[in-house]
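Before I ask anything, here is the structure I am working with.
The complex appears here minus one protein chain, its other protein chains still in place.
By letter and in written order, the chains are A, B and C; residue numbering begins at 1 in each of them.
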Amino acid sequence: MNFCPHTQEDIKEMCSVCNVNEVDDLFKDLPVEEINFKKLGKGISEHEGYNHILDLAKKNNLISYHFIGAGLYDHIIPSVVDFVASRSEFYTAYTPYQPECSQGTLQALFEYQTAICNLTDLEVTNASLYDGGTALAEAVLMSLRITRREKIIMDKSVNPIYRNIVKTYLKFLPYELIEVETNGIEPDFDKIKFMLDSDVACFVFQNPTFYGSVHDWTELVNFAHEKGILAVSSVYPISLGIVKTPGQMGVDIATGEGQSLGNPLSFGGPYFGFLVTKKAYIRNMPGRIVGETLDRNNKKAYVLTLQAREQHIKRHRATSNICSNEGLCALRALVYLCSLGKNGLKELAQINFSKSEYMKKKLIELGLNIKNNATTFNEFVVEFNKPAKEIFLALLSKNIAFGVPLYLFGGSEKDILINITEKMSKEKIDNVCSILEAML
Amino acid sequence: MNFCPHTQEDIKEMCSVCNVNEVDDLFKDLPVEEINFKKLGKGISEHEGYNHILDLAKKNNLISYHFIGAGLYDHIIPSVVDFVASRSEFYTAYTPYQPECSQGTLQALFEYQTAICNLTDLEVTNASLYDGGTALAEAVLMSLRITRREKIIMDKSVNPIYRNIVKTYLKFLPYELIEVETNGIEPDFDKIKFMLDSDVACFVFQNPTFYGSVHDWTELVNFAHEKGILAVSSVYPISLGIVKTPGQMGVDIATGEGQSLGNPLSFGGPYFGFLVTKKAYIRNMPGRIVGETLDRNNKKAYVLTLQAREQHIKRHRATSNICSNEGLCALRALVYLCSLGKNGLKELAQINFSKSEYMKKKLIELGLNIKNNATTFNEFVVEFNKPAKEIFLALLSKNIAFGVPLYLFGGSEKDILINITEKMSKEKIDNVCSILEAML
Amino acid sequence: MKLIFEESKSGRKSFNLPESDVNLKDFPGELSRSELNLPEVSELDLIRHFINLSRLNFSVDTQFYPLGSCTMKYNPKILEKAANIPEFLNLHPFLSILPDSIDRCKGALELISDFQDILCEITGMDYATINPMAGAHGELTGIMIISSYHKSRNSKRTKVIVPDSSHGTNPASASMVGYEVVTIPSNSEGEMDVDELKKHLDTDVAAVMMTCPNTLGLFEKNIKEISDLAHSVGALMYYDGANLNAIMGKVRPGDLGFDVIHVNVHKTFGTPHGGGGPGAGPVGVKKFLEDFLPIPRVKREGDSLVVVSNSDKSIGHISSFFGNFAVILKAYLYIKLLGTEGIKYSAEMAVLNANYVMNRLKGYLKLPYDRTCMHECVFSLSEMAKKGASALDFAKFLIDRGFHPPTIYFPLIVKEAFMIEPTETESKETLDKFIGAIIDAVKLAEQNPVAFKELPKTTVISRPDETKAAKDLVVKA
Partner (left out) sequence: MKLIFEESKSGRKSFNLPESDVNLKDFPGELSRSELNLPEVSELDLIRHFINLSRLNFSVDTQFYPLGSCTMKYNPKILEKAANIPEFLNLHPFLSILPDSIDRCKGALELISDFQDILCEITGMDYATINPMAGAHGELTGIMIISSYHKSRNSKRTKVIVPDSSHGTNPASASMVGYEVVTIPSNSEGEMDVDELKKHLDTDVAAVMMTCPNTLGLFEKNIKEISDLAHSVGALMYYDGANLNAIMGKVRPGDLGFDVIHVNVHKTFGTPHGGGGPGAGPVGVKKFLEDFLPIPRVKREGDSLVVVSNSDKSIGHISSFFGNFAVILKAYLYIKLLGTEGIKYSAEMAVLNANYVMNRLKGYLKLPYDRTCMHECVFSLSEMAKKGASALDFAKFLIDRGFHPPTIYFPLIVKEAFMIEPTETESKETLDKFIGAIIDAVKLAEQNPVAFKELPKTTVISRPDETKAAKDLVVKA
């Protein structure tokens, strides 16, 4: 099938207006090439197409429950989120270049910016970036622009995939990236501090760390500031229902993966990244920004602002090449945050924390070692007395995906990163622990 | 959870405006009764509630495919139907009593009325009734009002459930209902004709019949008209893509089950019934009617019209007690019909017919007898040489629901009513036939 | 906007069917239909037409909708999601009666059974059916049950009593079951006049149909006396559940003496109204009426569920299967979400909201029955109408202010009735804005009532000519 409405008469009439005999005459500038389609067959009806996707979906041999987090989390999504995001006027609109016919999107993004600033205790943010990893990379690039320095210090308890993304973004550019080894699985504050000299543009950390540990980075941030170094962090937004914020710690540029705020896992995307900073740095920020103003009748209005930073105006001198962002995912996050509200997000964070503590206790009772030396939020590392892969596969055979074995990221063969959200019931925790008990 | 927004302060303030100390004071007119809830527990969150429904859903031990029709059909529903019907402004609105803020619903229903009239070749219809059975009952009551006669003749090849509904509606009223035995499974035209005397208000038939047979009832309708008798029919709307219409046959009141027009099976409902008649009878018609008019600026507008027939004005002398109808299901039908359009519905009907003919041929090749003596549309009766229940259960054990054994409705022990829609693939037909072959 | 038929162009098409995998056969010509006129439009034009049409409506999701006697409360979004679960959506109801197929629809039957039980618990009844497809259909079913009951006792009764404040469906339903309708006037308190009732109560009376609280939003304080009186002559008490939202969890119709009830699930249990349905009108009865319930019926027998599809005493089928099952599914989930405390709390907040609006407005509008109301309050705008601003004018004024108007001219016993039902899901801020708008309308009525005639000004049409509509009768394109 296709979605073109023209009848044969329409086409005839229109060709005549175009002074051509047939549509192909309009393609006379193109070289004639034979295209031999082998893979893509004949068009099909939507019924067949949907069933084809359904058949593919059924090929995913689903697990019954899982403890996988590692940056992407399985949280409850309120029904209102899908409902709002599926409104025609939101999801089939374009970037709000024409403010008069885009106040819906513009106001929603302004509200989103407000929510993200409030969540992180920082002052300005954009209307979203691609994801948590690229947001961190953009923050690093931003710090290089701001400081005009050329060295980046990155703690190794930052999500290893994010670190890879940062490396990808940097490896074509003349900057030096130094990664600082952890002490066990915790950040080595002394070592980082030692690296912070006046050549450094920024130091990069994550809180909670990839391993789930929560730290207060304030002291290190203050130390960095004394040397003119920016503090760049990545943060898990759900944790901010309860955990000390980047703003409170004095962070200059906070970033994060927005997935957990009302976006389904969807095998990797779409999600969105956020980047929040201090007002002073707004002109160095990448991405679109919505600002408040007045219209010709002095009525409050919202517009895209500071567009002169962007690629469609500034071209190769732009703050980033980003054009389309993840607006609809940001809208989902806004609806999510409004749905939970101030107390709901706090309660959610507390439940995540409490359930995770419960599981830690159960594992300790089994004689296992929790490797985190710090407070954790809803994720932690458990050490087994045998290869983690063995444990993982044994539970997988029971349709349970038991976290992320850390050898996959160069960690110990015996460690597994375990995540617990509000979706995980006590019953399931007890169940998996009793299976483990029998295995150990 | 509940959906009440008030904070404790709101409640306090509002109580004070109401001059009461607490909300319970507003209930002082009520006798105090202790209610002991045992079954209904504490409120739950939407996440738990949804999972509860999901758990129930999973308890339905699904069949893999089926040949069940018998008045309710498994047709493809275009994706646009759900999309339009889930618009807030359609599905959370009320009956369009205030035309200025209901033109969306009103125009859509006017379009629906147009589509149904065009489909049936009749002149006027209402904005929907409950379902096919009650629509038929309302049509019978209508014929009694129009003719002021007291006898109804009903062919027994009308859907037995509809016949039951008609009987339920009539049994409290002083009218005589005579059901005419079929000849085999076909209507006995001579017998019906014989019954049509001048006491008769209407004769009732179904086309295609419950057994799937298509007849031309024109002659009998003309005969009835000569005696002042109304012809009332029930019709399967999808068949009207191809089958001679009630209007062409001169039918006075045509009714039908609207389910097949874009409404999912949903274990019985919601569906909708339609009732279409000649303009002369519009004031005797039950239900809401949308009419076109002009507004104070001479702009075209739609309103509910002829409300004086209805219960909220005419009370016990109303044409029916119906108040809420099935407006959203009627909207679905409209979107469905617009989506298929004139050629699509014809094509759909032809595919249904052709697949059904294919299966008939396959069954005949197996030596089985098709009991219909007439042309069939997409449903027919096949006779086995052993109890139908046995056949049905054998196929059920392979997760195939093989039609409706007619002994359930007082038919032969060996007959099964088989329905084929566009969803049924040749492969499945071949498959079920080869299973049957092995069994016979 | 143009009609979609006017947007049609020959040869266009929105939906594509899968190609047939069998050879197409021609249907016999002599049995074939004439030319079929349905719109031919592309998928985009179809979507644009209907999405833009929808934008011409007011709705609960976009506006406050205080339509008295209609209970336009919020429809939780999770209900829609739940009703779209494929294992219910694609379930054929015939599975409930086909041989050995009951486990193919076990979840659905369990849901029905649980809903019936909970409905009984909330209403104080013993057995229930979900088969009626709307409130009025529930009334019809209920009156049929009552009629069958009397017949089973060889008691020939001919009348049904209703108060003059009743919904039109009450007399209409009674009439469809062949009863003569006797109307009892309301007393000065806005309640059924018990003395008048006594005059008409005799052994010809099959039932007394009551709405409680009644359509004036007032609780019938004599309801137990009325029940006793009715029962004393062998008549049954029918409860029109339209206003159950006001008392659920607080008092149960069954405990007040009612024998049969119906519930409008969209009014009470949060299911959407759909611009005119689908609703559902489940019916509950006391034990002695069980046998008369319609078929098919889901019944618990020991630990398992059975479907009764034949029963001598039953009134028979009033729908093909289990009525509007998917609507009941939503109502069921709604009740489960609320739980016992939420059910009761909702009633309390509905009543608080109505009393708040009543108290804030009674200095501006005439309140014919000045007492504590339940979930709705009814003003009379007759004095305003004398000044030139009718209830209809007020309604149009409110539309321009972004509010759906209250119900007007009902109940019939109040002149220029103006019936406000805020529901429990509206915030004080919304009520305050609405109250402010009405006060503005009152001021306008005093200063310049003629101005109303030009309203509404913000809508696509204004004051359509209803007489012309009824005279010209253009009911299709």
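Here, a contact is a pair of C-beta atoms (placed from the backbone, for glycine too) under 8 Å apart; a residue touches a chain by one contact, two chains touch by 3 or more.
Owing to the predicted nature of the structure, the values given are computational and were not obtained by experimental measurement.
Engineer: Considering the complete complex, identify which of A:E326, A:E379 or A:D415 is in touch with the unshown chain.
Structural biologist: Among A:E326, A:E379 or A:D415, only A:E326 touches the chain that is not shown.
Engineer: Just name the one of A:F90, A:F189 or A:F223 that touches the chain not displayed here.
Structural biologist: From the options A:F90, A:F189 or A:F223, the contact with the absent chain belongs to A:F90.
Engineer: Check each of A:M1, A:L177, A:L366 or A:I435 against the chain that is not shown and name the one that touches it.
Structural biologist: A:M1
Engineer: Residues of subunit B in contact with the chain that isn't shown?
Structural biologist: 1, 3-5, 7-10, 44-48, 79-80, 82-83, 88
Engineer: Kindly note down the residues of subunit C that lie in touch with the hidden chain.
Structural biologist: 7, 9, 12, 42-45, 47-48, 51-52, 55, 60-63, 74, 76-77, 425-427, 429-430
The rule is simple: only the chains that are shown with their structure count from here on.
Engineer: When the centre of a chain is set as the mean of its C-alpha atoms, what distance in Å lies between subunit B and subunit C?
Structural biologist: Centres of subunit B and subunit C (C-alpha means) sit 20 Å apart.
Engineer: Distance-wise, how many Å sit between the C-alpha centres of subunit A and subunit B, to the nearest whole number?
Structural biologist: 48
Engineer: Indicate the residues of subunit B shared as contacts by at least two other chains.
Structural biologist: In subunit B, residues 46, 50, 76, 78, 86, 88 touch at least two other chains, as defined above.
Engineer: Mind pulling the subunit C residues that touch 2 or more other chains?
Structural biologist: 12, 15, 17-18, 41, 43, 47, 51, 76, 78, 80-81
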